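Okay, handing you the structure first.
Complex shown without one protein chain; remaining protein chains in place.
Letters A, B, C, D, E and F mark the chains in the order given here, with residues in each chain numbered from 1 onward.
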Amino acid sequence: MLKPLGNRVLIKLIENEEKTKSGIILKENNNSPQFAKVVELGEGVDDEGKEVKMLVQKRDKIVVNKYSGTEIKFEGEDYIIINQSDILAIVY
Amino acid sequence: MLKPLGNRVLIKLIENEEKTKSGIILKENNNSPQFAKVVELGEGVDDEGKEVKMLVQKRDKIVVNKYSGTEIKFEGEDYIIINQSDILAIVY
Amino acid sequence: MLKPLGNRVLIKLIENEEKTKSGIILKENNNSPQFAKVVELGEGVDDEGKEVKMLVQKRDKIVVNKYSGTEIKFEGEDYIIINQSDILAIVY
Amino acid sequence: MLKPLGNRVLIKLIENEEKTKSGIILKENNNSPQFAKVVELGEGVDDEGKEVKMLVQKRDKIVVNKYSGTEIKFEGEDYIIINQSDILAIVY
Amino acid sequence: MLKPLGNRVLIKLIENEEKTKSGIILKENNNSPQFAKVVELGEGVDDEGKEVKMLVQKRDKIVVNKYSGTEIKFEGEDYIIINQSDILAIVY
Amino acid sequence: MLKPLGNRVLIKLIENEEKTKSGIILKENNNSPQFAKVVELGEGVDDEGKEVKMLVQKRDKIVVNKYSGTEIKFEGEDYIIINQSDILAIVY
Partner (left out) sequence: MLKPLGNRVLIKLIENEEKTKSGIILKENNNSPQFAKVVELGEGVDDEGKEVKMLVQKRDKIVVNKYSGTEIKFEGEDYIIINQSDILAIVY
């Protein structure tokens, strides 16, 4: 599996179908933020070595800016590695 | 519901009608700041992990720069997620 | 009324007429700073949450750079919300 | 009078005539620094609220970069408000 | 051999063949991150002399942004010297 | 005389003739650094008011980047006011 480094977070976008079932509807606007699930967390250290409190947990459903982070295919699955600072909100 | 991350604030713009009733009239200028209501607050940590004092509270009526933040539709409602630093003033 | 957030200051520009009576004459140059009165003060915290000493007081007559800050019409009056750092000097 | 804010300094340019009498001759180059007299000093706090040691005193004759700061006409006199960091040297 | 300075890391890209055997398939996208092996580590000091915790170890298999760092040929082998902050994740 | 402010240094360029006598030959390249003599030193405070250790002394022969600092003519002599950080090396 992939362990994100520093203050990064490995996420998996939630498909639109799933979103509609749970009542969440994304705006059609291309720049709307996206919903995703947290898969793995970095250990909470930023690039300068300072401790950064991780504010999300594994399996949290989150809102991220579209086009944030780096897409990566790993063992057949599509993930995105983002900085925690790209997470706008947690859905609860 | 949505819990904004870090020093972010979830707000809902106040419609023009409501504003006129309470005597507030926005300038016609497109770049005028906007009035909004605070819906949810982050826990007061910035993107580098430093504590940031949250200066607004839920239900505060605030003034924000137009075009600040990220629009998001959630459970049928339009919200904006902004950084606290985009809030110019509290209406009291 | 409006309570500016953080290290912001709510000011009201002083009209040219008033200025002439008190002997102050602005240069015709469009980029000359402007005279204004302090209406309300933020609580002295910058956008990163650090305490910032407020160096002006309500009713101070101040000099601000032209085009600083954000214009806002509130209850029929024109104000400007500026950062304290846009204030060049106090008139005494 | 004007009290500069923060780490700013109110100065008055020294006319060319005066300079020639004291033996100082400015280069003809348009970007040459200028000689000025310190009129008033800020209280030594920078825009982030940190204390800044004021290194000049009232009536000091100083060298400033040309085009530094903001010109202001006040009670019929021309002044410039500069940041202390725009002062290159003290003449002694 | 080469000892990277500061918070740098010497890495060797993993060839595509090897990746396919272990079940990892890179996206065809030219900007996909790349897999690499950590060869040598700096001593964990950033360019300003502050201590930076090294988060990877020799022989770790890592994910790095494509086009990060500086390519160098040394004793017939191709390496890349990157900053630790260019490492996105560790494969485990 | 001129007392440089803060972490600035007043220098006088060394003429090419003198350089050749002491065996130093500047490259013909227009961007080659220049040799100069330290005339006066600031008191070792940077523009934010933090103490900065002065690493050169009066009469040191130094190497400075060409086109660094501000040229000033004072009492008939040509000087340059530079930041200490523009000094590359001391000749000893």
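As a working rule, a contact is a pair of C-beta atoms (placed from the backbone, for glycine too) under 8 Å apart; a residue touches a chain by one contact, two chains touch by 3 or more.
Quantities reported herein were computed from a predicted structural model and do not represent experimental measurements.
Trainee: For the chain that's been dropped from view, list the shown partners it touches.
Mentor: Touch partners of the hidden chain, whole complex considered, are E, F.
Trainee: Which positions on chain E touch the chain that was left off?
Mentor: Residues touching the hidden chain, for chain E, are 1-6, 8, 10, 40, 43, 45, 47-49, 70-76, 81.
Trainee: What residues on chain F make contact with the chain left out of this view?
Mentor: Interface with the chain not displayed, on the chain F side: 7, 23-27, 29, 32-33, 44, 46, 50-53, 55-56, 62-63, 65, 83-85, 87-92.
Simple rule for what comes next: only the chains that are shown with their structure count from here on.
Trainee: Name, by label, each chain that touches both members of the pair chain E and chain F.
Mentor: Touching chain E and chain F alike: no chains returned.
Trainee: By that same contact rule, can you tell me which chains touch chain A and chain E alike?
Mentor: none
Trainee: By the touch criterion stated at the start, how many steps lie between chain A and chain D on the shortest route?
Mentor: 3
Trainee: Name the chain whose C-alpha centroid is most distant from the C-alpha centroid of chain B.
Mentor: F
Trainee: From the C-alpha centre of chain A to that of chain C, how far is it in Å?
Mentor: 42
Trainee: For chain C and chain D, let me know how many angstrom lie between their CA-based centres, rounded off.
Mentor: 23
Trainee: Could you grab the centroid distance between chain B and chain F? Build each centroid from C-alpha atoms only and quote it in angstrom.
Mentor: The separation of the two C-alpha centroids amounts to 52 Å.
Trainee: Could you pull out the residues of chain F that touch at least 2 other chains?
Mentor: none
Trainee: Which of line, ring, star, complete or other matches the graph of chains that touch?
Mentor: line
Trainee: Which pairs of chains touch one another in this structure?
Mentor: Contacting pairs: A-B, A-E, B-C, C-D, D-F.
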